[in-house]
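Right, I'll just put the structure down here and ask away after.
With one protein chain removed, the remaining protein chains of the complex are shown where they sit.
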Amino acid sequence: MSTILESVDVSKHFGGVKAVNHVDMKIEKGDIFGIIGPNGAGKTTFFNVCNGAIPATEGKVYFNGELVTGMSLSQIASRGMARTFQNIKLFNYMTVLENVKTGFHMHTRTNMFDAVFTTKRFKRDEEYIVEEGKKIIERVGLTKFTNVRAGNLAYGIQRRVEIARALATQPEILLLDEPAAGMNPNETQELLEFVIALNRDGYTVVVIEHDMKFVMNLCRNILVLNFGTKISEGSAEYVKNDPKVHEAYFGKGATL
Amino acid sequence: MYVLQQLVNGICQGSIYALMAIGYALIFGVVGLVTFTYGEIIMLGAFSAFYYFIVFGDNLILSLLCGFVVAGLVGIVVHKVCYQRFLDAPRYISLIATIGMSMFIKNLAIIVFGSTMKGLPLFFEGQNLVIAERTIDGVRQQLSLTYLQVVVIVTVVVLSIALTLFLNKTRIGMRLRAVSQDRKAAALVGVNVKNTTLLGNCIGCGFGGIAGILLGLYYNSIIPTMGGVAGLKAFSAVVIGGLSNIAGAAIGGISIGIVENLGIAFIPNGSGYRDVYAFLFLIIALVIKPEGLFSRRTGTV
Amino acid sequence: MSIRKLPVLVMIVSLLLVSATIWAGGQNEADGAQADGSAPIKIGVAAPITGNWAEYGLGFEVATAMAAEEINAAGGINGRSVELVVMDSKGDAKEATAIARQFSDDDDILAVVGDFSSTCCMAAAPIYEEAGLVQISPTASNPNYAGLNEYMFGVMGVQSAEGPFVGEYLLGNYVGAERVAVVYLNNDWGVAAKTFLIETAKEIGIDVVAEENHVDGEKDFTALLTKIQQSNPDTICLVTFYNECAIIANQVAQMNWDVQLTALGPGASEQIIELGGANVEGFLTSTPFFATNDGVSRASAFKTDFESRAGFTLNVHSACAYDALNMVAEAMRNSDVLSRESVRDELAGMKGFEGVTGPIEFQPAGDIVRKYLIVGIEDGKWVQMTDYSYAE
Partner (left out) sequence: MKLTNKIKASHARDYRSVLFVLAAAALIVAPIIIDATVHKSSYVIDIMVRILFYVIFASSLNVINGYSGQFNIGHAGFMLIGSYTGALLSTKLGMGGVWYWVAIPISGIFTAIAGFLVSLPTLKLRGIYLAIVTLGFSEIIRLIAMNWTAVTNGPMGVKNIPKIWLFGLRKTSSPMVIYYIVLVFVVLCLYSTYKIINSRVGRAWMSIREDSTASQSLGINVNRYKAFNFMLGAFWAGVGGALMAIYYRFISADMFVLDEGFNVLAMVILGGQGTLVGPVLGAVIVNLITEFFRFADEYRLVLYGLLIILTMWLRPQGLAGATNTVLAGQAITQDSSKKTAVDDGADA
């Protein structure tokens, strides 16, 4: 197995606050990787640095061996990294299908002239994205919501739409930011199975969570952050038994 | 000397802009919405003083108070009509409502006040504060300020400081700031957001009224259509200053004044380009610092 | 945003268009019913009654209404009374053209007085030409305006007359200026006037040491004045409106600058004294017409009457509007068979018309060469300094 995403000595400072402090990370292709930590540990910040949403103060990020620090979110996205957002960022006033269609942006080439003159390329692209889009919607089990406006959907379903939209970019790696937040146990369980299925289809998945149980059940390898610093990294089993992790979550002397 | 005098001219004119900008910044900070009615508030303040002088005689301080009250009251109406319903809606809605309001007030004012330009009594007439004077080749050069200019500059400084103190030291001021920073959080800690917003807008408009009177006195002319340019300059100054920053708005206003006057001073026959200098300065400033030159917090969209 | 809405859209638009048509058409037909020999003669008045130029537009409205009343009180035009159709152009050229079309469409309208700004007049000009309808503007001062076509007339007076008058007689003979700084309003009129003025001034050996423009609505002239002060002029000549003249005079006074102020264009407006107070003492300007409230002359009676009606002081623009309407009426009286064409011909050929603003006689292009007076402010009052023969 080869490394797909790697961070070397990454730091992010906001003014004087060191939100992320010299973090190294290595994610193997095909893995389900978890980043955990208590609230305010800098998980999302680290995540945002990795995919280019915010620039790193220091350090380097490699994606498939290519140095991607300094690239924008969209540049990194075009290299095959897709993500969802902690506070869902759907295009609320577009339908589910339109959301997914937008996800195909990188894989179509229609420009304004094609659109105005209904060229072959326009027709081919539209056909392609409708067909593929419907497949993806079916894949996430939302066929009956195809033409519903995304903003009108229930929370758990919106999460799935977001994943569907991310899948439409045909990524190699999928970054999920707190996918289980706000879900009930049933929905969480469904999500768990869904992510495992995705992974089986060949997607490398990175999950940010503070729900330990969810992560332990899902992820093979885990990185633990606290106050912006890496305190532990390894297999789920290893992390589970790492006293430093216990300390971070429950204070000194506690056990999981 | 010439450059210095032009600089002084710029500062004086800038301080008028600054005066208008202070009220705007307060309104923007508390209400969080762009308004195009502010120019008309300035105009109403000026006209209230005009009628005050006619009815009660020439008392500058009392007329300022009168302008403050009148503009503040109009501010309440504007608030009820243009902002209150639209506080959480997309901004352009209240923006259009303020454009409608501005059209309404301006044209009504033309009918009620008459369309011609009117003069205000001259205060401090003909008294100059000559700082330096010299004659070169028969050309007299001087560095001087009129007393009215001094009054305006002092008012700007006093009002900026007073307002900043008010916002930072008093309970009401703290509430205003809380609402300005985060409406929802303020509501959570028990601030009556609705009334505080109204109050903030009211005070802001009051300052607009005072600015209007001084503007009228400074140029000794008021006309119902004076609000357009005034409002635009206030808006520009506030944007340069970082939107809700009181001191920033004042400095923004003064810097616009300086840029305009220096532009006129050094570009041959360049007076016609006055607004070009101001807006180019604004655009360049925004390109360098997209959130305004003196903003501390990130702006909201 | 789906294709479904497209036809709905087209439907709505066409429905609205058609209903508007029917509404407007119905209106017009109602108007058309009374075109017999005793019906009133209609004259269109286009002016900016709302918007930023309302100050002037309202003056037009009052002045033309006065003229019409006087005409009607004196028995109308050959027994027919005059009716004004006043339309607000807002100072917007697009509205001005719509008004032009409306006037052109209405066969009862035989002439049009207006508009205020040259832009509005010039945008409307081709429409009036097509309809063969006279547009006589009290104020349009773009040098290209009157020559646009044979139906355009202007009573403001060409700048090729006033500019040289101010240059040679006001600045040269009367003031004896040696170093002049010119401040002009940057619009069509201002540029034309100052060009002629400077040309003449240079010819007679006056040194024009500075030339600065300002935009309409400018209030702060300190930078500009400080700048021209550097070139040490003994006289400043302002080519601008009366409001600006007063503001400039105030700012010159604030600078403690002792310099002769002269002007081209504002006329003997009371506004200057009202706004400038003591600061405009000694102010000199050229004017085509001068009236005081002493009630002696016709102009003076007009001025008093106007001011009591309008509630604001008379300016030269409104006086020109009054004359414009009277000229149209005169042309109608002179017509054998009254028609749009006859109004044009009679206007073009009119001789010896005496208006409140002085004698008016059109040149072939449709504009007029006026004669000018020099007036000045003494003890807070306008005083006539020279008479019309000064320039002869």
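We call the chains A, B and C, going by the order they appear; numbering starts again at 1 in every chain.
Throughout what follows, a contact is a pair of C-beta atoms (placed from the backbone, for glycine too) under 8 Å apart; a residue touches a chain by one contact, two chains touch by 3 or more.
Keep in mind that this is a model prediction, so the values were computed, not measured.
One chain is not depicted; across the entire complex it touches A, B, C. The chain not shown here is touched by just one of A:Leu5, A:Val49, A:Val68 or A:Leu90, and that residue is A:Leu90.
Contact with the chain that does not appear here is found for just one residue of A:Gly40, A:Gly156 or A:Gly234, A:Gly40. From the options B:Leu62, B:Ile76, B:Ile99 or B:Val151, the residue with contact to the chain not on display is B:Ile99.
Note that of A:Ser72, A:Asn184 or A:Asn217, the residue touching the chain absent from this view is A:Ser72.
By the touch rule set out above, chain C reaches the unshown chain at residues 1, 3-18, 20-21, 24-25, 28-29, 32, 49-51, 54, 58, 86-88, 90-95, 97-98, 101-102, 104-107, 117-119, 122-123, 125-127, 130, 142-144, 148, 186-188, 190-191, 213, 215. Listed by residue number, the positions of chain B touching the unshown chain are 34, 36, 81-82, 85-86, 88-94, 96-97, 99-108, 110-111, 184, 228, 232, 235-236, 239, 243, 272-273, 275-276, 278-280, 282-283, 286-287, 290-292, 299-301. Touching residues on chain A toward the chain that is not drawn are 17, 19, 39-45, 51, 53, 72-74, 77-78, 82-83, 85-94, 98, 101-106, 108, 110-112, 114-116, 118, 122, 125-126, 149, 151, 165-166, 168-169, 181-182, 228.
Simple rule for what comes next: only the chains that are shown with their structure count from here on.
If touching chains are joined by edges, the resulting network of the protein chains shown has some other shape, matching none of path, cycle, star or complete graph. Ranked by the number of C-beta pairs in contact, the top chain pair here is B-C.
Of all chains displayed, B has the C-alpha centre closest to the centre of the whole protein C-alpha set. When chain centres are set by their Cα atoms, the one at the greatest distance from chain B is A. Centre to centre, using the average C-alpha position, chain A and chain C are separated by 70 Å. Chain A and chain B, compared by their mean Cα positions, are separated by 48 Å.
Annotation: 34 Å between the Cα-based centres of chain B and chain C. If you check the complex, the residues on chain B that touch chain C are 2, 5-6, 9-10, 12-13, 16, 107, 110, 114-119, 122, 125-126, 128, 130, 138-142, 144, 146, 148, 219-221, 223, 225-226, 228-229, 260-261, 264-265, 269, 271-272, 274-275.
Within the complex, the chain C residues that touch chain B are 50-52, 54-55, 57-58, 186, 211-215, 217-220, 222-224, 226-227, 229-232, 243, 246-247, 250, 253-256, 271, 274-278, 311-313.
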